[in-house]
Every structure is written in C-alpha cells, then in structure tokens.
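One structure is given below, encoded as structure tokens.
Only a single protein chain was left out; the remaining protein chains are all shown in position.
Order of writing sets the labels: A and B. Residues in every chain begin at 1.
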Amino acid sequence: MRIEAIGCEPNLIKRFALENSTRLDVVRKHGAYDMARKAVTTMSPAAVIDEVKKSALRGRGGAGFPTGMKWGFVPKDSPKEKYLVINGDESEPGTFKDRYIYERDPHLLLEGCLISCYAIGARTCYIYSRGEYKYLIDILDRAIEEARAAGFIGEKLFGTDFSCEMHTTTGAGAYICGEETALLNSLEGLRGHPRMKPPFPAVSGLYGCPTVVNNVETIAAVPWIIEHGGDAYRALGTEKSGGTKMWSVSGHVKYPGVYELPMGYDNLEKFIMEDCGGIPNGRKLKAVIPGGSSVYIMPASDIIGKKVLMDYEGLVVAGSMVGSGGMIVMDDTVDIFESTKNLTEFYKHESCGWCTPCREGTDWLVKVFKRIANGDGRIEDAQLLLDICDNIEGKSFCPLGDAAAWPIQSAIKKFPEDFKKHLVPMLQQDAIAAD
Amino acid sequence: MNSEQPLHSTQFTPNNPLPQEGLMPDSIATFEPEIIREMDMHIAKFPVKRSALIPLMFIVQRERGGYLDPPGVAFLADKLGIRITDVWEVATFYSMINTEPVGKYHIQVCRTLSCKILGAGAITEHCTKRLGIKPGGTTEDGRFSLSEVECLGSCGTAPMLQIGFDYHENLTIEKLDGILDSLP
Partner (left out) sequence: MSTELIKVTINGNEYQTEKGARLIDVCREHDHNVPSFCYYSDLALQASCRTCLVRIEKMPKLQTSCTVTCTDGMIVTTESDEIEKARRGMVEFLLANHPLDCPVCDRGGECELQEMVFDWGGLEERFSERKNYAPEKFLSPMIGNDPQRCILCKRCTRVCDEWMGEDAIEAGGRGAHTVIGTYGGWLNCSQCGNCIEVCPTGTLLDATYRHQARPWELEQTVSTCTFCSDGCQVSLGSRAGEVMRSVARDRYVDGINGEFLCIKGRFGHPFINDEQRLRTPLIRYRKGGKLIPATWDQAFEFAANRLKEVADKHGAESVGIVGSPRITNEANYALLKFAKELVGTPNYGATDAFSLVPFFENLSAPLATHKDIRRAQTIILIGGEPEELQPLTGKQIRQAVRNGGAKLIIVNSTPIRLNQAASQFLHINPNTEDAFVLALTDESQAASSMKTLGIEAEQFDAVRKLINDTEGTCIVMFGGELSHAAQVALTGLPAMMAGESRKFLFHPLPIYNNSVGVHDLGLMSGELSARDMVAVAGEGLHAMYVAGSFLPEHLQGQEERLAQLELLIVQELFETETTKYADVVFPAASFAEVDGTFTNNDGLVQRVRQSIAPVHQSRADWMITAGLAKTLGMDFDFQMSASAVFRELAERIPAYNGLRYPQLKDESKPVQVKHQISERRDTSNDMQTLRERVSQMKPDGEKIMTTPNVGHELFKPGTLTSKVPQIHLLAAGNPKPETVLISPLYQITIDSSLRRDEAIAAD
C-alpha cells in the first residue's frame, strides 16, 4: 500500500514517513503546533475564518461544502457553549484516508482542531471515530495526553485566554453516523438517526448548542492554510476547489493506497493507469467508482482518452462526483450487476430505518437483486429497480437514500449488458447460447 | 469477572420510574474499581452522562464475555441514569454491540466491494470450512464467531478481516491460516 503525493509537494502527508511520527517530540521538530501558536497568538478568530474562506477548502467528507462558510454560520454572540466535532466515522466503502492521518500524524489533526476551535469560539472538541478504529483511537488518546502534558491542550494556551479541551469518542458500527446530525445523536448516546434540518448544527447541534462538524481531512488541512495563507492553499488547486485532496485507491490497481493530489489533477486516466500502476494481471479497466460507493459509477469509456479533471467540477462534468475520494477501480472480470448488488446490500444493512423510502426501498432493492442473482430475473426488473430508485431518490429523510439509489441508476444506465444477461431467465439464456 | 449483586428496586427509582419486580434484570453487574475508573473517565468527557453510553457499552461488553448481558444492561441504566429501554434501543441499533453471546474470537470478514472483488468470498469460505460454522454462527466450544461485516475502512489492503479490534490485512489463505493458528 502506497502513501504518496503526486503532482504536488506532500502537504498533508509530509510527516507521514517520519519514524515514530505519532510522537510529539518527533513532530515538534517538524513544526507541529507552531501554526496553532501562530493562529492563537497573532490572529483573530475572524482572520482565521477569513483565511479558510480564501483557501476555498471544501469538506472532504463527501458533500464538499465550503468549510469557511460553515464556520461563518456559527452565531458569534450566542451565549451557549460551542462545539467542534470531528467526523472520523469514515465508513464510506472505498475510503480509508482518515485512518492514515490518525495512524501517521495524529498531532496534525489535533493542531487543526485547536486552530478550528479558536476560529469558531469552541472550548471543547470531540473527535468521533468509528468503533472499529479502536487502535487508532488509542493512538489519538496517547497523542492528546502528550499534547496536554506539553501544554497544547488545556487551559490558557500559548499564554492567551484561549482554552481548549479535546476528547475522543466512538461510534459502534453504523455508516449512517457519518451523516453529521446522526453523528451528533450518536455522540449524545442516542440511536444514530439523522436529525431534521433546519436547524443546522451550526445553530443547534450537540446538546442544542452551535456545533461545527468537519471531516478529519478537512481539519488536517487547516494548519497548512495558516502557515502558507489561504491564497496559497487555493493556488494548489483550482479556483473553486482549493488545495490538495487525499484519494483512497483500492480494487484492481497495481498500487492501491492513499494519494495526495492537487485539486484539478489532470487527469483521471493518467492517475489510474500510470500513478497507480495501472490494472494488474494484464486485465483491462472496466469501471471506476471515483468518490466512495455513493457516487455514480464511471465506465472505462468515460475515462480513457477523456482527460477527466480530478476536482469537484471536473468529475461532475464527467458524470460522477468527488465524494469522499474513495476510488474503487474494477477490471473486466467484475460483473457490474454483482458489484451493484454488493453495494445495495451495504446500503440496506446501513439504512437506519427512520424514513419509509430508504428503509423499505433498500430492503426491496436487495430482494430484487437476490432474486435476479438466483436466476429468477425478469426483463422488466431493470425498470422496476430504476423505479424503486426514483421513489427513493430525493424523497428520503437524509442523503443515504440518494446514495443507495445513485449507484444502481448509473450502473443500469452505463452497463445495461451486465444487467440484461441476468434478467433473461436462465432457460432462455441457454437457448441463446445454443443458437 | 461476571460478578453480580442483587438488584434492589430502589436503585432504579430516581432514574427509572417503572421499578416493577420481575421484569427488570434480577441482578446488576459489578466491576473492579479500575474498570469503574475507566468508565468515569469517559463519563467525565461529556456534560451529559448519557453521551458516554456507547463507550461504556464497549467496556461492559469487553468485561462481560463479549456481549451486553442483562445485568450489564441494568448496570448501564443505573450508571448513566437512563432507562432500561434507552439502553436497549441504542444497543440494538449499533452493529458492534452484541446483545447475544459471541465467541471469544469474533472474526469479522469485510464483504464490501473492494474486498469482495479481491477475494473476500474465498476468505469467508475458508473460515467457514475451517471452523465449521456459517457467517453468523459460533463454534460449539464458544471460541470462534464468524460474521460478514460491511466496509471496515481497509480497502487499500483488501481483502481483510478483523478479529475483535485487530486488523488483519492483505490476506491470503495461507496468511489466514497462520493468523488462526497463532491465536492463543
């Protein structure tokens, strides 16, 4: 598994290769917490938010919401406690980037948290990780202890009045808790159902207080922005999508791993075929899911020779999305019907059951997929699947419903053959073969 | 480990308005002081006690043979000042919280796409053969449980499985055998 930067200097991952990079004394030599000191001692919170706004940093969790704008929504004059919550639920299939930030450079995350807390006026930061990441939470807990002992976390930091406390906490196996309001419910010890929006968390989040929920990678980018300025960060990427992004690449590539790329990297074909070493075993590229399982699937024909730009706009133009940057590459041995079935089973398992379309829809979809897989497919099933998806999409309580519908819609559209061969009943298939 | 003390109905009164004998777990779990300290450390993180429910469920589960048994549930309700049903509704929501006994080694094979296309099926099949149980089952000696689980965030090192909280990545059948052989 590789972790490297391509097309740019290693920014987020610059300390990953250090020996004992989780230790404070090691990373201190490489500037850890200097930017927190800089922000807290020389900048006003508004100035920090301004830099982040300038940087065009967008949420790396999947939705791509401008981070500076999100911070700006926090009411300045609210008498309530404010909270920063770090979303480390990382459960999107194909995504494993945050894991390596925890594992290789926890202090980068903590420094980002400090600066962000300072910017939004929060005194408390909760770092919520998925329950399976127990060993990573242990790393983070040790890092927090170290930082607290060294005076980077706690009361009156850097000789100012700024105080900040950090705590790790954990989920327990629920994809839906990656949705920010479901995460807040989970953090409060409730079932992980999403909450109604509005009110948005920035106004009424954790314990009804103004809360910013950000992805691990998003927050990890903040120290760099403070060091080099928002404009410099934006300049790394494109006008609308600033900076660099970590892509998790898995599936049928020679060198799966986590790659830091500048936003707007040119281009997707080059990235897969050259930077990731191409498709192993001499197979051909069949399809790519570029941004975690919830985005539209892309056939090879939409990538090869198409110069797909790797940023929020470029991938939309190409018919998909950046999402969480969890890229799953599939070669021509993969049956797209099977892969779609696999993902649909995932969504059925992870649907929280709150709203009708997602709960009943995903259940129904899986049943249809299973029936087809058992050889009882009917030719009208493709239409049925699409219609069920249509009844889920845009009508569910939270985006999980959409996420379940999109892979199916795009798979049927882009790979009709893979579906057709399952939909014609077995006997007929034999007859076709005999012809 | 599984020490218990009888439950007095009064223990529930401030928090649970429905102290009816016979329907509550008939005993409440007790824990060593250092475990209680560990729990208190989690509770101290939050302004609202209930927030520590999930971390505490993990601890109770760890200390009481891998699952939330009724005395453990009673303990959680009492400790956090919530109702038994509150523990129940949360415990049944999260897939990592077991409400039924599981084996000493809980083998969880990732079945989601990246692992699937790189051979998760073969890994599960091998486990099934070797342990003689299907996914969802537990061996008769209570040593192993086998589950197929959804994405564990280890797609770049697929196929993989988790035993308890330990990640085992880039699996091959040989490596899997080695891992299973090395378990104490």
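We take it that a residue touches a chain if its C-beta (ideal position, glycine included) is under 8 Å from a C-beta of that chain, and two chains touch if they have at least 3 such contacts.
Since the structure is predicted, the reported quantities are computational estimates derived from the model, not experimental observations.
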Touching the absent chain when the full complex is considered, from A:K82, A:K97, A:R191 or A:H252: A:R191
Identified contact with the non-displayed chain, of A:L24, A:L236, A:V368 or A:A382: A:V368
Absent-chain contact - pick from A:R15, A:H167, A:R234 or A:K348: A:K348
Identified contact with the non-displayed chain, of A:K54, A:K254, A:K306 or A:K395: A:K395
Given B:V73, B:I133 or B:C155, the one touching the chain that is not displayed: B:V73
Residue numbers in chain A that touch the chain omitted from display: 174, 191, 196, 348-357, 359-364, 367-368, 371, 384, 390-391, 394-397
Touching residues on chain B - with respect to the absent chain: 9-10, 13-14, 17-24, 70, 73, 83-89, 92-95
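To be clear about the criterion, only the chains that are shown with their structure count from here on.
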Rounded Å distance between chain A and chain B, as computed from the means of their C-alpha atoms: 26
Touch list for chain A against partner chain B, complex: 1, 81, 90-96, 98-99, 126, 130-135, 167, 169-175, 186-192, 207, 248-252, 256-258, 289, 293, 326, 328, 330, 333-334, 339, 342-343, 345-346, 349-350, 352
Footprint of chain A on chain B - complex, ascending: 42, 45-48, 50-55, 57-58, 80, 82, 89-90, 93-97, 111-114, 116-118, 149-158, 162, 165-167, 170
